[in-house]
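The complex is shown incomplete by one protein chain, all other protein chains being positioned as in the whole.
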Amino acid sequence: MPRPFRLCFLALMASVSACSDSPWNNPYPDTESDSNIYYDSFSEQPRHLDPISSYSSNEYVFIGQIYEPPLQYHFLKRPYELIPLTATKVPEPDYVDKEGRALTGDAEAGEVFRVRYRITIQPGILYQPHPAFARNATGDYLYHHLSAAYVQTVHTLEDFAVVGTRELTASDYVYQIKRMAHPRVHSPVAGLMGKYILGLEELATRLANEYSVQAPDKSTFIDLREYEMEGARAIDKYTFEITLQEKYPQFLYWLTMSFFAPMPWEADYFYAQPGMSDRNISLDWFPVGTGPFMLTENNPNRRMVLQRNPNFRGEPFPTEGDSGDSESGLLVDAGLPMPFIDTAMFSLEKEAIPAWNKFLQGYYETSGIVSDSFDQAVQFNAQGEAQLTSEMQDKGISLLTAVTSSTFYMGFNMLDDTVGGDSERARLLRRAISIVMDYEEFISIFSNGRGVPAQGPIPPGIFGYVAGEAGINPYVYAWDNGKAKRRSVAEAQTLMTAAGYPAGREPQSGQPLVLNLDTPAAGPGSKAIFDWLRKQFAKLGINLVIRATDYNRFQEKMLKGTAQIFQWGWNADYPDPENFFFLLYGANSKVDNNGENAANYKNEEFDQLFNQMKNMTNRQQRQKLIDQMVEIVRYDAPWLWGYHPVGFSLHHSWYRNAKPNLMANNTLKYIRIQPLLRKEMRARWNQPVWWPVGVLFILIIAAMIPAIIAYRKRERSPVL
Amino acid sequence: MIAYIFRRILYALPILIGVNIITFVLFFVVNTPDDMARMNLGQKRVTQEAIQKWKTERGYDKPLLWNSNTGGAGKLTDTIFYRNSVKLFVFDFGRSDSGRDISYDISQRMWPSLAITVPGLLLGLLAYITFGLILAFFRATYVDIAGVVICVIMMSISGLFYIIGGQYLIGKFLHLVPISGYDIGPEAFKFVVLPVLVGLIGSIGASTRWYRTIFLEEMNRDYVRTARAKGIPEQQVLFRHVLMNGMIPILTGVVVLLPTLFIGSLVMESFFAIPGLGSYTIDAINMQDFAIVRSMVFLGSVLYIIGLILTDISYTLVDPRVRLE
Partner (left out) sequence: MPVLFITDALIFFLVFMVSCFILYARRHEHLRAPWRQVVRSPLAMSSAVILAAYILVGLLDSIHFHPRMPAAGSDEIINSTEIMSLLDVVTGPLRTRNEKTYSSPLASHLYAKEIIELPDGSQIRDYPRLLYGGAHLSAPEAGKRQDILQRVFSGLLLGSTLSGLFFGIFVLLSGRAGRVSFTAEAMAIIRRRKAIPWHAILLTLALLVITASVTIVLASEYHVLGTDKVGQDVLYQSLKSIRTGLVIGTLTTLVMLPFAIMLGLMAGYFRGWVDDVIQYLYTTLNSIPGVLLIAASILILQVYIANHADEFTSIEHRADMRLLFLCIILGITSWTGLCRMLRGETLKLREIDYVQAAQAFGVGNTTIMLRHLLPNVMHIVMISIVLDFSGLVLAEAVLSYINIGVDPTMHSWGNMINSARLEMAREPIVWWSLTAAFLFMFVLVLAANLFSDAVRDAFDPRIRTGFE
């Protein structure tokens, strides 16, 4: 071995032995191995962490752990049950008529004039340590009058040395509700809530007039405490009252969302100081809450770190659960103070494959399963039940499945001449397509069977869903031998003939019917999906043209109503059928009113039933209305009902208290990690393999031999 | 010399203005401010008023290039173009559409990019020169032939295969380094190894071949023949004359690249989840964040021009015959 090489090799060996026993491919510092840290990944950078603006699940992952709205969903019980979080109990609405008389709960929507929710919060809840609360000895706020020069020196919140806290009060909740009307903050629910909460719209108009939106210096603070709003008032230190203008039973669900989390005016004031937002110091980047965790590192380019809030009151783990929860060990921690982990570290993972491999190596506690690694993780047994493969079982990995409260559908634009409208011809065409789009095959190819073909707009687990023979969509399925069987292509072809497209040809030209599908899909997987979609339409002789565009272009087309067929999905805000039926409600039409009814479906009977159904409590009569509504939309078929995805998630043996909860966002506090077990497993799974490097080294040496021989030869040969 | 540099910088101004206008036009032909607002406001329950508010707050409600509603200089200055682009010339990148300080982000994300590109360049130079020199030394023997054949084969393989293959091998079987990610400080080492190695292997074919050509060209020159005729040993000829003179085109070729090292590699960074400027740019394109795209294009152009000037200067330094007027 030549001398320099030998030196290199020795140095390499020395560096190997210098390393500790921790695996080489550990992406985290070795010192963290024993700590009670939860590791997870995020793929999309959160845009808003301000609870008034945030409205997407990738942001809820963080702020759900930080901010505490008055209510929450029970972690274990199904169907989903609302329980208090900071409130003392779930509030009962008081219905009042025009004359101020109290009404009973089943009063007709028309009679109700005002609805009052009186919420009392628990005393003694403290905010996380935060510089906005820091005071000096005389009680003045330390960081409320910062000079521009001082602001220039700070980059993160940690640059403020002193922190403070204070008790949560009812007026913090009121302050946040008023922020929906703030002229410089965008709240996605401001429009919706303005219709219900008394005085919100007036406040918004008033504030917009008083504070010109165009002010170049955005730092002026609007003291919302000075503005009265009838619909949201603090009664005393621990009680506040929300007044609605009409009956809206779903409102309680909204009280679990961060739009109704408390916001201390000190924080708003602190962040509004001149120059702060230019230094990225704003509510969008540094939340301040009362929850079990606080955000201590916000670097969306690399990682987000949540740390235990030292001021957290120690909410106890639920003592009751569903049947079977006790047997599966979910109640071991019952009554113990949460949270159980000290730190939660979220690393950025853009690509699914590295994230999956890191999970297998033990560097993430949980993982979803991307379609392509499905066969590695899960196999179906003879009964068609999902089971982990032996590889996963050997690692001690467990699997959890749950039908999500979402729906992926394909909609027809009802304003379109060919596929839309109330004509029999179009309806038959839509139904024919509904039959041939084989969602069973779609689910099996593209989601490895992780989905339930939809029979209507309502997913399982939501009130109004009907299982079994009574629940099938008779226009697409027939009940055969104890299960729903998709009607045959021949039947669809008959419908096509009846619609005036024999064999999929247009009657005038004899040419195949051409339909256009708009989709925002792009990326590696989409080509296969496109090919598959074309194959489905071809069964009827229809030539499907796929117009894939970027998401913006797609949005624009939907707004203008120029799309013909489109693909979209909906994720439930709360577990109520209203949240799905409103996607087909005429007044929510996308083209007319910029609503969420992307198909622009309009059916008077349906709309009338919807108005009746939406404010009812979940009882037999509501089910009857829902059945009628489902029948109407099945008959009209404005959507191919698509499918409801089933979520599969895996977790390691050291991860405890795992139960899928699709509604709750604040589930991090329930999780328990066993770091020692994790460390042992990681070391076992990640033994570095050295021999290929050795083989490579020998190969290089071998390759050098001919060179050396040639060199020797040349040395001896005379000059060229 | 200083006067020359000064003049070159003056020349650069119209180029930067041109770059700015091209980027601006390209982007706004594609993206109306409405699109940008929608992209930023999310997917559910976005109203037209919210879009309007977003635009007004960020000044995107103004005309693009020419404001006929105001008088005097306002016609030109009260526009999206002026408000957003002119500040770039003093390197004030402003805030991204999602509200972050771009200059701060760039200053943070520059280091991961450099952590990949600088070792990549240094190790690359070492490897290319070594191999190039070896092949030149063994010219027209079967060592040379085998070397060039391997080079051609290696450069005929798409870079994507090296990345996929490297990640697959290391990540799944060897467990030597983490598959992707990044850390600051000395911990960064284990994350950097794989991308640097993959980058090196991916480019070694083409580069070695090119360096071999340079050395061969140098070897065919008269002074080398003379030196050889004088009986100077081949190694001495190789190292003292061929290598030294071959370094001139190599170094000047490298100098152009130096400033672009800051930008990082687009594909490599997004594959290995390295939070550098390359992935910053790709993300900005995907999120349609015009403020970032514009800043990165501007930065890229400035660095390119600096590279050109540095090249000119380095020519005069290594070759006294060239003089800058």
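Lettered A and B in written order, each chain numbered from 1.
We take it that contacts are C-beta pairs under 8 Å (C-beta built on N, C-alpha and C of every residue); 3 or more make two chains touch, one makes a residue touch a chain.
What you are looking at is a predicted structure, and each value in this text was computed from that prediction instead of being measured.
Touching the missing chain, out of A:Lys535, A:Lys624, A:Arg684 or A:Arg712, is residue A:Lys535.
The missing chain, though absent from the display, is touched by one residue of B:Phe6, B:Phe89 or B:Tyr168; that residue is B:Tyr168. Only one residue from A:Ser43, A:Asn58, A:Gln376 or A:Ser423 touches the chain missing from this view: A:Gln376.
On the side of chain A, touch with the chain left out of the figure occurs at residues 352-353, 356-357, 370-373, 375-377, 379-382, 384, 391, 441, 444-445, 502-503, 505, 510-512, 514, 516, 522-528, 530-532, 535, 543, 545-550, 553, 556-557, 562. Residues of chain B in contact with the chain left out of this view: 14-15, 18-19, 22-23, 26-27, 29-31, 140, 145, 148, 152-153, 155-161, 164, 168, 209, 213, 216-217, 263, 266-267, 270, 281-282, 285, 293, 296-297, 300-301, 304-305, 308.
The criterion applied here is as follows: only the chains that are shown with their structure count from here on.
Centroid to centroid, with C-alpha atoms defining each point, chain A and chain B lie 36 Å apart. The residues of chain B lying in touch with chain A in their complex are 31, 34-35, 38-50, 53-54, 56-57, 95, 98-101, 104-105, 108-109, 134, 137-138, 141-143, 167, 169, 171-183, 187, 190-191, 228-229, 231, 234, 270-271, 273, 275, 279-280, 283, 288. The touching residues of chain A, when paired with chain B in their complex, are 23-29, 45, 47, 55-56, 155, 183-184, 186, 188-192, 213-214, 218, 277-280, 282, 284-285, 299, 301-302, 347-351, 353-354, 357-358, 361, 363, 551-552, 555-556, 594, 596, 686-689, 692-693, 706-707, 710-711, 714, 719-720.
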